[in-house]
Structure formats: structure tokens, C-alpha cells
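First, the structure itself, so that you have it in front of you.
A single protein chain has been omitted; all remaining protein chains appear in their positions.
Here is subunit A:
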Amino acid sequence: ISMREKPVASFLGNQVPIATEYRGIINPLDIDEYQRRGGFSALKKMFESLSPEAVIEEVKNSGIRGRGGAGFPTGIKWELVRKEKSETKYLICNGDEGDPGAFMDRMLLESYPYRVIEGMIIAAYATGIHQGYFYIRAEYPLAVKRIRKALEICRENNFLGKNIMGTGFDLDLIIYEGAGAFVCGEETALISSIEGSRGFPRIRPPFPAQKGLWGNPTLVNNTETMAQISYILREGFEKFKGIGTDGNYGTKVFALAGKVARGGLIEVPMGVSIRQVVEEIGGGIANGRKFKAVQIGGPSGGCIPAEHADTPINYESLSEMGAMMGSGGLVVLDDTDCMVDMARFFLSFTQDESCGKCTFCRVGTKRMLDILENITSGKGKPGDIEELEKLAEWTKKGSLCGLGKTAPNPVISTLMYFRDEYEAHINGVCPTGK
């Protein structure tokens, strides 16, 4: 199709491709084409002219924050790992992407394998690591296949292995396939999983940067974070920093799905508004229905109602609104979607995926789910909302890892904006007629 066709042009609209550079043009496994389009030039530049410290400085200056959801400054994490004296350190690219509604990392792994690998080589060089892992979830068989092939081709071309590009730097990367457990995306659970155990999260600190895989310093970064790194080195931190807004630099990839007219993967500068994403890029709501809310950040995130659609997408604004950036899944809801049912859905997800280690997470999510099930099936009673609020608070406080700490968010945020829907259910009616 022609790029000038109207819907496509506006779909591309205010997008800025960094992680998704040459989208739809580049053949994922063609390493020559990747190089012709600037691939591995950041790597070459680094090996020719940058010390590990200089690389870290560049990444710190770019202001990039982790794209796995929490937004921890990437350069600072690298510096912490660099400073650790241990002989053995590990690198892990987190490709577990369990958030329902998220598919950024799948697309990046499948479509831009070399860009992710290039970012990992840079990270390894900067932090003094020689052994790394791709942790990819079982639900993504094609991503595993592509990365496996890409790693093979990189080894053949001496971008991986011993004495990379004749520089004396060694790095080996291998794949570790997940086996279908959401909590394994949490970095310490992921580490237990690679060690061959059940994926139970551990108490932090120590953070993986100090004590990770087999007790060694370990750098864990999200797939999208890795995919942004080569751009920063190739173009310089100023250019990256020139995109986005204060404290939220660069771009974020989002998975746009739900009731929007045009769903798919998008990459926009930080700070664009939810409205711009839904209306300009997504083409508004499908089938002429009314825009009701977006659910952002999956089961740890929350909803933002249509009347707040001008909220800019950055880590802080979204948290202030009771949602969170999260990994980047954006599920658009229309006026036929029931918000109580939405909350019930996410709670049943977290309840199912809780590893069961903490009583608060295990029991709290179960009791909240029971109440939500009663409310949605017309058996709600006065006092249920207050009970939910109480349970939400103690589940947040009493949980060890992010899964339990954030599990109540979908309930809290729907209560914040759509309390009337809860009340209506308790009085026997679902406002959307379900």
C-alpha cells in the first residue's frame, strides 16, 4: 500500500520510530540489510572510540528509563552493575512480557532481533559482562525461533562469541525459554526460573544489580529498553533527549488494542496525550461507539476515563491519575464495556498468577475476586465497596513483589472513576446492560 494513503499516513502521524525503525521495510533476519540501514554502526563506533565508562555516561545523559514498566534510569542501573567487582556477571534481556494486552516485546523480538542484540552487546561491554540470556516466554514460539536464528547469524559474523569484531571483547548470548508463568517476568522470579526452580520472587534488596543469577551481579533490562540503546549511541544522547518531555525522554512503544478502529504496534514520543493515541493514531473507536476509557499497564495498571484523555503519557502523569505506564499495553474500551467486569477480569488474572508465597497476595486477591464475582453476578450487597477498599489496602501493603503490590490497582482506579457503576450493580443493574 502507498504510504500516502490517508489512514496509513495518519496512522504513522506523530509516531517516531526508534525501537521500530524501518518498520515494515526491513527483513528481520537479513543482517546485511540491517547493516546497510545503520545497524551495528553504534557498536562499531563504541568499539572504536568509547570506553565502557563513556558508554554509561552517554546512556545516563540520554535520560532513558527502563521500558519494562517501572521506569528506573537505565544508565544508573548500568553504573551499579559496572561498579560491582565480581569476576562473573550476567546479562538478562527480559522478554517475558506477560501483561494481557501487551505485545511490544513480541514484535520487537520477531521483527528487529538484531537491534535488540546490538543493545545487549553494548550493555554487556559497558558493564563488563560476558554471558547473557534472552528470557522469552513460552507463548511466543516465533520470537524464540527468530532470536535463535539471529544469534546463530551473529556468531557466524563475529558479532557474538570470542573476540567480537577483533576487539578482544567476548560475549555469548543464549536463549532461556519460559514455561508459562506470569510472575516470572518479575526479575527475581525470572532469575529463580533460570536457576531451574519454581519462579518465586525474592526479597529486594539486594537488587539483581548486586546479587542476581547464582548470587552474581546481574543486569536485567526489558527488551524495549535494549532496543532503544543503539539509537542513543549512534545518534548521540542529545538527539534522544530532544524527543519527549522533561524527565520522560525518547519514545515509548505501545500495543494498541480493544475497541479502537486501527489497533497495532505504535511508537510515540513521551508526552503525547491519550487522546492523540486513540483518536489520531488509532482512528477513534470502532463501529461508531463512544470512547469510554483506556486500560493502561495491564493488571498492575489502571483505567483512565475518556474525560481525562488529555493526560500526557509519561511515568508521573499516569501514576497521578491512578494508572501507570506499565509495559505499554493500551486496551481501549467503549460504552458497552462494563468497568466492574474489567476489574473482575484483572483480579481473576492476578489471583490465578499469584505464586502463593505471601498470604496477603494469595488471600487478598481471592477475597477481592469473590466480592467482584458477587457484584457482577448481581449478588452484591451494601458494604462490599468498603470491604474491597480495605482488602486493596492490605494486599498492597502485605505483598512481597510487584504482582501483589499492584494487583488491587484495577479495582482502585475503577472505583475512583466509576464508583457509580459499582453502586448500580449492587442495586441490581449493570449500566452497560450485561
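Here are some notes:
Convention: contacts are C-beta pairs under 8 Å (C-beta built on N, C-alpha and C of every residue); 3 or more make two chains touch, one makes a residue touch a chain; residues count from 1.
The rule is short, and it goes like this: contacts and distances are computed from a predicted model.
Per UniProt, the protein behind the absent chain is "NAD(P)H-dependent oxidoreductase subunit E"; the candidates were "Fe-S cluster assembly protein SufD", "Peptide ABC transporter permease", "NAD(P)H-dependent oxidoreductase subunit E" or "ATP-binding cassette domain-containing protein". Set against the missing chain, the residues A:D32, A:E139, A:D246 or A:E320 yield one that touches it, A:E139. The residue touching the chain not shown here, chosen from A:D32, A:E195 or A:E393, is A:E195.
Considering the complete assembly, subunit A touches the hidden chain via residues 97-103, 106-107, 138-142, 176-182, 193-199, 255-259, 263-265, 295, 329, 331, 337, 342, 345-346, 349, 353, 355.
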